[in-house]
Structure formats: structure tokens, C-alpha cells
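A single protein chain has been omitted; all remaining protein chains appear in their positions.
Going by the order they are written in, the chains are A, B, C and D; count residues from 1 in each one.
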Amino acid sequence: MRLNRLLSVFILMLGVCCHIVQSHAQTVDDAKLRPLVQALAGDNFEDTTKAISDLVKTGDPRVSKILDALSAGDLYLAKADKTVFLGKRDGSDYAATDALTGAKLDPVPRSAAEKIKVNNRLRRDIAAAVGGLTLMSDNIAERRSAAEAILKTRDPESIPLLDQAIAVEKDASVKALMQQAKAAAVLSSDAADDVKIAAITEVSAGNSRDALGLLTPLENVQGPVGEAAKAAIDSINTKLAFWNAVQNVVYGLSLGSVLLLAAIGLAITFGVMGVINMAHGEMVMIGAYTTFVVQQIIRTSAPGLFDYSLLIALPAAFLVSGGIGVVIERGIIRFLYGRPLETLLATWGISLVLQQAIRSWFGASNVQVGNPSWMAGSFDLGLITLTWSRLWIIVFSLSVFAILQLVLKKTMLGLRMRAVTQNRRMASSMGIRTPWVDALTFGLGSGIAGIAGVALSQIDNVSPNLGQGYIIDSFMVVVFGGVGNLWGTLVGAMSLGIANKFLEPFAGAVLGKIVVLVLIILFIQKRPRGLFALKGRAIEA
Amino acid sequence: MLTIENASLHYGAAQALRGVSLQVKPKSITCVLGRNGVGKTSMLRAIVGQHPLSSGSISFEGSALGRKPPYDRARAGIAFVPQGREIFPLLTVRENLATGFAAATRGNRNVPPEVFELFPVLKTMLGRRGGDLSGGQQQQLAIGRALVTRPKLLVLDEPTEGIQPSIIKDIGRAIQFLRDQAGLAILLVEQYLDFCRELADHVYIMDRGEIVHSGDAASLDKPEVRKFLTV
Amino acid sequence: MITQWFFTHVDRRGGIAIALLVAIAFLVPLSNLLLPETSPLHIPTYLVSLIGKYLTYALLAVALDLVWGFCGILSLGHGAFFALGGYAMGMYLMRQIGPRGVYADPVLPDFMVFLNWKELPWFWHGFDNFWFAALMVVLVPGALAFGFGWLAFRSRVTGVYLSIITQALTYALLLAFFRNDMGFGGNNGLTDFKDILGFNIQAGTTRSMLFAATALFLALAVFVSSFIIRSKLGKVLVGVRDAESRMRFLGYRVDRYKLFVWTISAMMAGIAGALYVPQVGIINPSEFEPANSIEAVIWVAVGGRGTIIGPIIGAVLVNFGKTYFTAAFPEIWLFALGALFIIVTLFLPKGILGLYGSWKTKLADHAARKKDSAPPPVAAENVHLPEPQAAE
Amino acid sequence: ADDTIKVGILHSLSGTMAISETTLKDTMLFLIDEQNKKGGVLGKKLEAVVVDPASDWPLFAEKARQLIEQDKVAAVFGCWTSSSRKSVLPVFEELNSMLFYPVQYEGEESSRNVFYTGAAPNQQAIPAVDYLAKEEGVERWVLAGTDYVYPQTTNKILKAYLNAKGVKDEDIMINYTPFGQSDWQTIVSDIKKFGSTGKKTAVVSTINGDANVPFYKELANQGIKAEDIPVVAFSVGEEELAGLDTKPLVGHLAAWNYFQSVDADANAEFIKEWHAYTKNDKRVTNDPMEATYIGFNMWVKAVEAAGTTDSNAVIDSIVGTSVPNLSGGYATMMPNHHITKPVLIGEVQDDGQFDIVYQTPGLVVGDEWSDYLPGSKDLISDWRKPMSCGNFNIVSGKCGGVTN
């Protein structure tokens, strides 16, 4: 393992030299470079490592592209003529380009080419080497990643190079990053104490968590450096403690919004209609499968639309799950009004049938639902990382909540829904078409479960069992919040989410969950009708 | 307006109506009396479509109601004030009234002012949940709610039950008003003899699921009629 | 004398059920042990264990129906009591293994050796004694039910709120028992049993005896349930089911009544679990799964809620269905089971026993309409919630 | 009827485990089909008896009994989770039948009637950790698992192993999550923190089943790349990756004894026929399938050798049987009823396959009683006569736990 480290240092050094050479000799002869590229397809990783360092030594600007391609796994070896080419998958062929010139080649059938193997170590080496090569690149993104690479390796040898780069860097954020990288490198060098202390100040101004990693090893150093490091660590830790609490809240809200999404459809079918809807989870699952089908269609017929796949899936899932909900209501549930407990039996049966139907149709294993680009990745909020998918889910669940609340409270349909579920016979005598309203209500609840499935498909696995994983939590949320009260569902979901996240760090995920369950049991003793209990005689009537 | 012919009704094995025939004329008040459990409510349930007849027929404005569901009957103009009020407990008073819009025509989706004139309490309690009202207030709400549908025939099952005397008088006046000014036909089931006598254009008396007497209000004082109302 | 006492507390159906159960308690083992395998009346050991398992489920269903059918407490966590009884029995069986475990430790069960525990946790002490274990089989579920019920009923937690917290209870126990640290063998549970009361647990005779014990306990449970239901206490419970607060205004301490049956029912479930474990040879946390408890509710609903023998029929039938379907149509059996549940709810609203009941009333109905006489009194033996008209 | 030999297939086709087990049922049907094309066994056709134990452990026991007693199958292939195996084990011992168990497990078991063709911990976990330490220079370890017996045991073994190699406790973080965990935000962020001290960090994942997909999704979304903190998993194979977009996961690792990408003729042949049989050239293959394949072929070979399907004869003849595995070598049934296997480490590729980056030079013998656990290091298992013991204590010289 020492060896690896030395090796990367070595490569980097080469990079540094090359860079200096670079200004004189821009490019190298193709004829000289080609065998080196060819050597990348060595028999084992050692050979490849050597080939990389040989390539870097040439200092040719094309090298970084080739190495990037290697790192991304886009470099192939044609089996027939043993040439190395740049490939992109295209049906059963590879669209091939020449690794050096970038000239378009004939497509190579997949079976006729072999991928040049890389492993994590090689990828790290390449990143470091390319970092050296691209620190002065024209492309800002390349410079940034170069600086990041050095920040990771913290190699003292790169200090002069960094100095040079910092001097000419125009972009403030990249410059700051380079300075961070330099400070990091200084800390792992044997520079004088005062230089190091300055570096400590520099480092602790940046991302605290990385800084902590840099400073911890210095903590036990005797003398002023150690003290400075200790002080910096302490201040960082206070900052982190605060951000940890923020993280718990934010993650709690995120978990809460997942719970809310899962439960909100149930708040209609169970909370408003009183149907103990055991098939609710399957409606969610069907929504997720609808997303899968939509993506599948997009993948085969309109790949450009992939980023919109979720937007298309939303109405589709609402209609599919809602439609199935209407069918279930008309076919089965409507015979069971006034016998709420029996809806449990029937919907349990429905849930078995739906699960098996999906299993027979799509197979028992997970299907793949992809993240559109705007759902992928994460961003930093202060010192915590929040993924885009989670953020969108929070936004999404709150919007669904708001819309639903509007529908129930402000529209005629909402009023009729509530009237019908409170007294079906009398509602009918008031001129309300109860069969309609029943079907629409159940359809609405199911449809909302369906769109929850679209969102959940982004963070969970899509399999016939998807719904089973959420049904218990959903009932827990609806009941904890208070049956028949949408606000209760919202607050219930969020408080369960946050409670879970505050308990998780010190009780562990498992005990944390147990504690939450016990808390729910105890809480219900205090408020036997949930968080937002309806009060007054109206309830007993 | 409303004609019932030879109607029978069963609850499982138990027969509640036996060949009942009855008529309600337009712009008139028809009153049905009878002891407990003789089938008055059952008859009204059959009229509004909450329970099917086992034989016989009911026609409204000349067309047979057959097996029409209650909401179609409500839309055709039959409004019902049930025994036991049956207001929607978790809806506010305003919302309870608004449920009647379903049966009203588009232009009529508002609460007619008579309702608040008749029952001023309702106006002060628009935001309160129906279930929280007192028994009498609920009864008032139930009548108000029926009027929101702008019915042609108003079917009332013991509307005075649990209502304070002054309002009973108001209700009486209102019923007359509805007949005279709005031209409604009214079918009223009552136990409260005086109330009936004052209002009714025509009375029926039921016993054991059958109509045993039919006549005008004055006939109620005859002893052979009275015997059906004693214990 | 005794028979008279017996029949004042059990109705005809219950009597028949008890008689039948007692009969099979003797006949099935006899047929299994004495008749040659070639005889058409011979019941193979395979079936004996299978039916034995069904009967333990039936016992659980009877326990559940006592609280749900007659007292309106829908428990979605009765599986927890069943599992606890099972664990108590499992711990006894574990201790019986003694030095015959794979690590040959004279005291510690295998999984403890394997987790490198040095001594028996305190709660495992005493379980080497059968009678202590037997006591725990009823005491542990009983105590948990009592504590839980005492809290919940006193706070007037009812309806779905109660159902959901019972579910939370069993779910929490599921997670807890999954943990190795709990000291109950983690997700693998307790297994590898060797013998019970000195008899080899795999021997045909032992199996037959376990079967007989199950049938007899079930008969006893039917009797106890009948006794409770036909007593005034039973009437109070039905009253509580229909109008709980009204019962309070009559001066009944509703919470105590509920607590009483709730605890009895949990103990019955515990016994069911204890009989179940030696017959299936393993107890693990999956018994705590909420789905198991829901399934038990479904047995009751299928058989007929609020009747005494409905749950037995339901439990046996659904499980037989499961046994049959999973072998006959392994790939699509969920369709069959799901359809069964849907059909039962749609066409047999009162369960299978209700079917019988409604035939009877239909006949009576018919007769009554013909004679056009006054309505007949409604038989009180089949008590059900009144059902408001369906829509339209 | 006597003209066929019945073979039991005991895999969940519904419930939570159906995701994994359904494929193995298909594999068995495929293998039986192939065998019948070759003329069956002992001149008789094989007949598959499929049942669905529905991810319900007691039902496993019931179905096992039904297969053996009622259907009179010659051998049973099945089970996935340890709980299901534990639940059927007494049945197989009582009725003296044979179970072939194709999944990696925590070890600590050896039964005369069970043949463990999946990996024992030493055939998966230890080589994986060695690889990370050596090739990736990992110094800090996160042992993340689902809270149940297999991860707990594996982690116990690994911790003992790492400690023995000089890794300090503060450099080991152990984390357990409940079954079906779907919210990984906190844990992934904790891993990130744990890995930001400057020492090279890796995650050894024994996370089970469904929980993996959300775990990897969160990893990818929070931007933890394999170059920074690689994750090596023991329960994630081609089948699990099928539900994931693997682009952000490239470079994370898995340790198995087989990958679909293994470059061997036997494998190419197997995949081709599998695709032909399932009429789906996207169907992936995975490690438990290979274990099933090996187990089935061993059984066939042992039956042919014994000339009968009688359990006693087959159990005696199967030890020492060698059959080709799919990675170009041979698997041999050892006296402890575990088999020899190569250990492969693969890196996730963007097409959902694994790229093999390391392979043990020789075959590793499955170690049923771990050498790293104090209670079991003195135990060995040898089912050959005259020892015939699954847990022989070499210190006391006695066979523990023998009944009847």
C-alpha cells in the first residue's frame, strides 16, 4: 500500500516535469505515442500502471483525454487487430474513434472488442496524474477537478505547481480550492512551523470535514503547530455539532416527506373513507411500475425525453393507479360500506392478487428506474449534504399535500366526499350521486398513492414487494396524526421522521426504530385519537 | 303529486308495510299519524328511496319512481328531513347546508334566505360542526338543509321532535308558508296531534303497517279514529 | 350433573365442536400409531403434524375472536402473544438440549456459545424446568397483554388507534427479537430441539401426543370462550362492542372488562404458540411479523367473526388452502388465495358460518312470508353487528 | 410412479424473498431439463416438484416434510435465508433426506443431510478484506450490515481478523440497520464523515436484500465514489444490480465465487443455454445459480456412482465428488459437506456486470467452523465413516451434540 502511494507521487512528479516541458514541446509524434497507448491494454494492472506513467511522461496534451477515457472504461481493445480505440456503446456495436486522433472508425461489434480493465487504484492514479496535467488547462472544470485531485493526494511535491497555477487563476472559487489544496499539501510537507500554522488557518476556513481529516493527524504534534491544530479542531467541532443538529432536522424532514407521500393516499382511502385499505401499498407499487414502463418506452423510442420521464410518469401513474382504484371500488369496496372491518379482508385479498399480477408480469426481481439528471447528485447546504432527489421529494410531497387540502376543503367534490363518508344514505337523499363520489374518492386516494410511487421509485427499489414496505408506516402515520385529518398526517409524518433521525445517531437505526414505535404506543395513551384529534360531540355522534 | 299504491315493505322477514296506498296533492299538507312502530318511517324511507318496496308502486308527478336511487329522487324534487336528524356530524353548519346544492339547479346553489329567517340560530353557528349542535339545533339544521334543495315535495319525519315550543310554532308557520307561497307539497309524519290538526289538509292514520283511516283534519277528533292513537 | 352444567354454558354448536375435538384428540393419534400404513384409515405422521399446526392456528383464532368478535377489539398484534408463548416453550426446549448442542456446552444454547457469551442471561434461568416454562407460556403473554391493555384501555384507546398500536407492539418486538443482543437467537431463532419432557420430539408417539394435547387445549378454549360468551360477562362485552360509552353510563368499568378478556385471550394465544413450536420445530422472530397477525384476523373473518367455531373453521380452511395451493399452483397461488378472501367478503359477509346461518334465516324468511305472520324472533346465537344498507 | 426420479425445489416464489429465490427455481428447472435431454439419471427421467414456501419459515418446514414424505423426492434443492434452512434442517435429519443449499451463509453448521454449495465466510469475506487492504491500501473499515445473524457473524469474524492484522478498534465502525431499511441518509453521511480523516476507508457491506438498492442510490446521490470510499458487498450480485442504474456505482466491489463475466468456456456455454431456456437474452446469471449448478451436478454424479437415489448411499458417495464449476475449474465436495471454490473480486461496471479484478490463486475450502471464533475454532466436521461427525472437538477428542 505504501507502494501505491509512492507510485502516485512518482506519477505526479512526472506530471510536474512534463508540465514544465509542456510549454516547449506541445505535442509528440503520433508514431511515438501510439505504442504507448497500445501498451495500456496490458495483461495486468502493473503493466497498465507502467503504460500510464509512460504516457504521462510524454506530456502530450492528448494524454489526459485518453486517460480519462480509460478511467471511465471507454477504452477498448479490438480483438482482431489488437488496436486500442475509444468506444461508445451503440446497440450491439461500439461506435469507435481513434484514441489518438479522434478520427471516426468503423463500428466494432461488441463481441469483437474487449474492455481495457481498470480498478479503483488505477482510477485514482489517473486522476492524480491528469490533475497534474490539467492544472493549467483552459477548461475551468478540468482545473477544478485537478485541484480536487491534489486536495485528495495532499502531495507536497505539487506545491510549486500549485503556486504557479494560483498566480494565474482567475476564477475565485477554483483559486480558493487551489489554495486549500496547497495548504493541505503544506500540512503534509515538512515546512516551517509558521508556514504550517498559516496553512492551518487556511484549511480550517474551507470545508470543515475535510479540514478535520487534515488536522487530526497534527493534533498530537508537539509545539505550536499541534496547538494551532487543536484549537482549529475544537472550533470546527462546535460548528459540526450545530450542523449535525441541522442535519437531523433536514434528514428528518426528508424522511418525513417520504412517509407523508406514502401515507397521504391512505389518508383519503382510510382517513376519509374509512376503508382499511391493505392494498394501498400496491397502489404505490403500481405507480412505481408505471414509472418504469414510461421510462422503458422513453428509453426505446425517445431517449432525449428521459429527463422529463418523471413528469410524464406523474399523470400516467395517477391515472393507472387511480383507474385501478376506481375499478376496485366499483367491483368490490362498494359492497362493503358500513362493514369497515371487512374491507380489511377484501383489500388484503386484492393486495395479494395485485402483487402476484405484477410478479407474473414483470418478474419477481427489481426493475430499474433511473434518475433523471436533475434528480441525481447532491448539493451542500452549509456542512451537510442533501441529495437533489430528497429535496425534490420534500417539495413534491408538500405540493401534493397542498393540492389535496385544497381539493378537500375548497371544492364541491371535497365537500361531497366528506358528506358521503359521514352518512352515505343521507348524502344520497341530499341529491349527491354517491356511487360517483365513492368511486372518485377511492380513485383519488389510489391515484395519489400512485404518484407517491413515482417519487419513491427514485430512492427505493421497484419490486412487487415495494408496497409492503410502506403499508405499516403509512397506517402508523395516519393514525398517529389522527384519522380524518390531513394536517395530522402532515405533522405526524414529519415528527416521526425527525424523531427517527434524532434517535438514529445514538441508538442506532434498529433501536431507534423500536424506540419510535414505543413512543407511538405511549403517545396514543396521551392522545387516544391521535395528534390532531377531532374533539367534541361530533365524534360520538 | 305523489301516489303510493298498495305498497308493501319488508325488513328481512319482518313486514313493516302491508298494502299501503296514499296520495299527496300539490300545494297541500298531508299528515300521517300512528303509534310507535306502525311503519310511518318505513313508508317515508320507501318514498325517498332509502329502502326498496317489496311490492306496490310509488309515482311522483305522474312517473313511477321504481328503483330510482335516492339521489335521483332528490334531484327530481323530493327533500327529506329524517327522523333522528342525520346531519353530517363533522361538516360545519355551512357545509351541511351546502350539501343540498347537489340537488339544486345551477342557478339555485345558494342558501335561500327563508332558512335563516326561520332558524336564526343557524346563521350564528355557520362555522360550528353539525355534530356539536344541540338536538334541537340539529333538527333545525336538518329542515334548513332540506329547503336548500328547492324541493317540490318536502317529506318530514317528526320534525317537531326535540324542538322548543316557539320554534315549533315557527315551523308550523313555515310549513304553511311553503305550501301557500312556494307551492310545495308537504308530507308530514307526526305524533304531535295538535300540530297536525292545525296544519293538515288531509290526514292518514297508520296501524300495524296499514292505513286505517283517511280524512280531513277535523276527522281526528272522532273517537273511532282516536282509538288508533291511544295505547 | 356435570353434563347439565356443561350444556348450560355451551350451545349446541360449541358442544359438537368440543365433542369432535376430543374425539380427534384420541382417534388421530390412534390411527397414526396403531393402524398399519397400508390401511386406508391410517393417518400419516406428515398429516398429523400438519393438522396439529392448523389446530394451533385455530386456537390463536379462537383467542383473537374472543376479543375481536365479541368485544370489538381488533388486535393486529395477536401474533406477538402467540410468538411469546412460543419463545417460552422454545427456551425450555433449548435448555433440554443440554450438552448435545453442536458446541457441546452443558448450559449455554448453541447460539450463545457462538456469540461468545460466557453465561446464561438472567431471563433464561428456570427454563430448564418444564413447569416453570409452562407457567411462563401463559404468564409472559398475559403480563404483556395486561400491561399494554391496562395502559390502553384506561386511556380509552379504541378502534383503529388500538389496532395500530397493537401492530406497533408486534412490530417493535419483531425488530427487537431480530437483534442478536436480545439473547433469543436473532433471526434464526430457537431451533434444533431434541426432546420434550424426556421424549424425543421427532418420534411419532411424541408427535401424536402433541397433537392430542393441541386438540384438547382447543376444546378447552372453545369451552372457556363459550362459558365467557354465554355468561353475563359475554353480554357486557357485546354491549361494549356496540356502544362502549353507553355501557359506562350503566356503571360498568369497561376498561376492566376489556382487560380481563384481553389478558385471557393473550394467554390463550400464548398457549397456542407453545403448542406450535414443538410441532414445527422452530420459533423465530418472523412470527412477530405484522402480516402474521393480520392473517390471523383474516382466518377469523373467513370463518365467521363473533361465532365460537367460525374461527376454527376459518383457520383450518385458509391454512389448508395455503398448503394445497402452494403445492398445486406454486406460481400463481396468491391469485387463488386473494380471490378466496375477496369472494368470502363479497358473498359470505358473515363468514362461512354465516352462510349456514343465512340459509337458516332464509328458510325461516320464506316460511314467514308465506304465512305472512308476525316477524319471528331473531335467533340470539349468532350475534352480529347490525348492518346499515349498502349504497343506493 | 417409478419411471421418474422426483427432485424437490423449495424456493420462495412469493413474499419478500421471491426477488432472489425465483431465479433459483428457474435455474433448477433449467438444469433438470438439460439433464433429461442427456437421458436423465440412472436411466430415468427427472421430475421437478415445485412448491412455494412463500418466504414464511414455518411453511418451509411444512413444505419440506411434504416434499419428502408425500412426494417422496430423492433430494431437495432450496432455501435462501439461514432462517429457512434452520427451519427445515430438523425435517431433513428426521426423515434422512438431502438438501442442497446454494447461498453464502454465516457458517457454524454442518449437517449430515445438508450440502452447502454457497460460500462460507472464509470463502468470501476474508479474501475481500485482504484484497482491499493490499490493493487499495485500506486502513479504516466500515462494517455495515443488516441486523441479523449472517452480518453479525461475518462482522464478528472480520473484526477478529482485522484486529489480528493490527487494525485498531477506532478504525472500525460497525453499523446495523433493520431489514428493508430504505432511508440511508444518515448512515451514508456518517460513512462519509468516518472516511474523511485522511486514512483510506472502505465499507464492507453485509446489507441484505431489498435494502441494497436504496443504499446504493443514496451512495451515488451523495457522491461517494468508489475511488474515495469503495464498498465491497457480499450479497450484491448481477441480479441485485439489475434494479439499479450502475453508472454512478462503477468501481464498487463485490466478492463472490462466480460472476457472469467470468471468462470461461463452461460459463459461456451455460449463459447461452440459460438464455435459450428462458428465451430472454437479458436474463443475468449469478453466484447462487452457479452454486445450484454445482450442487445439482454433484448430486447427479453421486447418484450415478451409488447406483441408487437412496439417501444413505448418496450421502456416502458424494464426498469427494468433483464437478466442473463455471469459472473453468472444479468444485469438490469436502467431508464437511462444504465445497471448494475460487474467490473472485469484481468491480461494478456501468452495464450492471462485474469486472473481475482479483481471483484467489487456488481454491478455498469452505470452513464451516470459523477459525476466528473462540467457540468454534476447535471444531471440525467430517462426515466420512468412521468419524461421521459434524462437530468433532479436536481438543477433547469427542463428537459433540450427537443424538440418537
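Assume a residue touches a chain if its C-beta (ideal position, glycine included) is under 8 Å from a C-beta of that chain, and two chains touch if they have at least 3 such contacts.
Just so it is clear, contacts and distances are computed from a predicted model.
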Protein name as given in UniProt for the chain not displayed, "Urea transport system ATP-binding protein", "Phosphoribosylformylglycinamidine synthase subunit PurQ", "NAD(P) transhydrogenase subunit beta" or "Acyl-CoA dehydrogenase family protein": "Urea transport system ATP-binding protein"
Per the touch definition above, residue among C:238, C:277, C:302 or C:316 touching the missing chain: C:238
Residue numbers in chain C that touch the chain omitted from display: 227-228, 231-233, 235-236, 238-239, 241-243, 245-254, 256-257, 260, 375, 377-378, 380, 383-386
Positions on chain B where the hidden chain makes contact: 11, 14, 33-38, 41, 83-84, 121, 128, 132-137, 139-140, 158, 161-170, 191-193, 229-231
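Definition applied: only the chains that are shown with their structure count from here on.
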Centre-to-centre distance between chain C and chain A (centres being mean Cα positions), rounded to whole Å: 45
CA centroid of chain A to CA centroid of chain B, Å: 62
Inter-chain centre distance, chain B versus chain D - centres from mean C-alpha coordinates, in Å: 75
Two or more partner chains touched - positions in chain B: 50, 69-70
Set of chain A residues in contact with two or more other chains: 355-356, 425, 428, 434-435, 468, 510, 513, 540
In the complex, chain A residues that touch chain D: 1-2, 4-5, 45, 73, 89, 115, 117, 119-121, 123-124, 127, 152, 154, 209-210, 212-214, 216-217, 247-248, 251, 254-255, 258, 355-356, 359, 363-368, 370-371, 376-378, 384-385, 387-390, 458-465, 468-469, 500-501, 504-505, 508-510, 513
Touch list for chain C against partner chain A, complex: 74, 148, 151-152, 155-158, 160-161, 164-165, 167-169, 171-172, 175-176, 178-179, 245, 290-291, 294, 297-298, 301-302, 305, 331-332, 334-335, 337-342, 344-346, 349, 385, 387-392
Of chain A, residues touching chain B in the complex: 412, 415-416, 418-419, 422-423, 425-435, 484, 534, 536-541
